[in-house]
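Working notes, structure below.
A single protein chain has been omitted; all remaining protein chains appear in their positions.
Here the chain labels run A and B in written order, and each chain numbers its own residues starting at 1.
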Amino acid sequence: MDLRQWLIPQDKEFFDLFEEMVGTVVEAANALVELMNDYTDLGAKSQHMKELEHEGDRITHAIYEGLNRTFITPLEPEEISRLATAMDDVIDCIEGTVQQLHNYGIPATDSPMRQFSKLIQLSATEMQTAVKGIRSMKDVQSIEARCIELNRLENVADEVLGHALTELFRGSDPLTIIKLKDVYENLEQATDRCEDVANVLSDIVIRHS
Amino acid sequence: MDLRQWLIPQDKEFFDLFEEMVGTVVEAANALVELMNDYTDLGAKSQHMKELEHEGDRITHAIYEGLNRTFITPLEPEEISRLATAMDDVIDCIEGTVQQLHNYGIPATDSPMRQFSKLIQLSATEMQTAVKGIRSMKDVQSIEARCIELNRLENVADEVLGHALTELFRGSDPLTIIKLKDVYENLEQATDRCEDVANVLSDIVIRHS
Partner (left out) sequence: MDLRQWLIPQDKEFFDLFEEMVGTVVEAANALVELMNDYTDLGAKSQHMKELEHEGDRITHAIYEGLNRTFITPLEPEEISRLATAMDDVIDCIEGTVQQLHNYGIPATDSPMRQFSKLIQLSATEMQTAVKGIRSMKDVQSIEARCIELNRLENVADEVLGHALTELFRGSDPLTIIKLKDVYENLEQATDRCEDVANVLSDIVIRHS
């Protein structure tokens, strides 16, 4: 077994871990949509989300440990750590919002929350396609198309936020406004974090294609 | 035509795009000051700001595409993408605040808003001088002086925010406080984003001078 053969599994490992990570992002986004559509058993559902967050942390640590052990990596160490951290931030943001719904005692979900969640789910799916694409780097244009779509979805979320806040301030109960404003802004930030992942992927594509 | 001649236009292209970008930052900052001083036709003015934001996105994409095509760049690919993204973030932040004034139905501008806008305008002008300077890298000290000034302006904005919030909380209408606090904080964040540009420029100067 020569050195190259010995190294290939290591190279592959990162892509396996990235796919595991983006799979967890998709799972968290799906769980969020589900929770928004069926707002019951919040305790159990927020517990499940916390487990997904720990799963994200576990994969991130595995990626960092991989960086310590591997001598030759297909990507720059910094790119690997940036991509892992960016995907982990998406999960943290989704989980944080679910905790917030719980902590704030929000009694029901509403139309903006469901719209944001759908946008987060769409973003997660695009992200998954793009992340799978960097393994072979064969179809760079498709990865870039996914990144542009992630940017577009973030812009849509931004508009949803504008309308939701305008509507919210028509109400008069300050505590409700403070709480819902926070929830809306955090959901919108989840799409910002997805856009951050797109930016890291764009940088990787630029360097390696 | 030798390789070097063929490459020079490519090298130049990035600096042209950076100057176009910082020109858009200056234009957005000027439009913000104008809107603060003449708070009429908010619909048309926020539409104009949205166009400037799209212009920023267009230039950012052109810079990213340039990275895909060019083999030798005067700067590291990562520096180029960081600088483009940082300037784009300034425009996004200015545009976001104007949308907010519109969405929140803020009836009039006030002294803190005008002070922030003036600081953003001053920051944009300093930024423009610094960005123009990285083309030749002849006067590194002048670029660094602009970066220090951008840091100083951000500190001033921070103090304006402190005073504005203290004053704001002397009022008693929670909805007004929530809305204006958001507007002030976003205007202050525009100067943070200008400081981010200064940090990227400092890093570039350190590497290339």
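Here is the rule we use: a residue touches a chain if its C-beta (ideal position, glycine included) is under 8 Å from a C-beta of that chain, and two chains touch if they have at least 3 such contacts.
Note that the structure is a prediction, hence the values are computed from the model and not measured.
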{"item": "Omitted-chain contact residue, chosen from B:47, B:111, B:142 or B:209", "value": "B:209"}
{"item": "Residues belonging to chain A that touch the chain removed from view", "value": "57, 64, 67-68, 77-78, 81, 85, 96, 99-100, 103-105, 174-175, 178-179"}
{"item": "Residue numbers in chain B that touch the chain omitted from display", "value": "151, 158, 162-163, 165-166, 169, 172, 174, 177-178, 181, 199, 202-203, 205-207, 209"}
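Just so we're on the same page, only the chains that are shown with their structure count from here on.
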{"item": "Turning angle required so that chain A lies on chain B, C-alpha fit (0 to 180°, nearest 5)", "value": "120"}
{"item": "Distance from the mean Cα position of chain B to that of chain A, given in whole angstrom", "value": "27"}
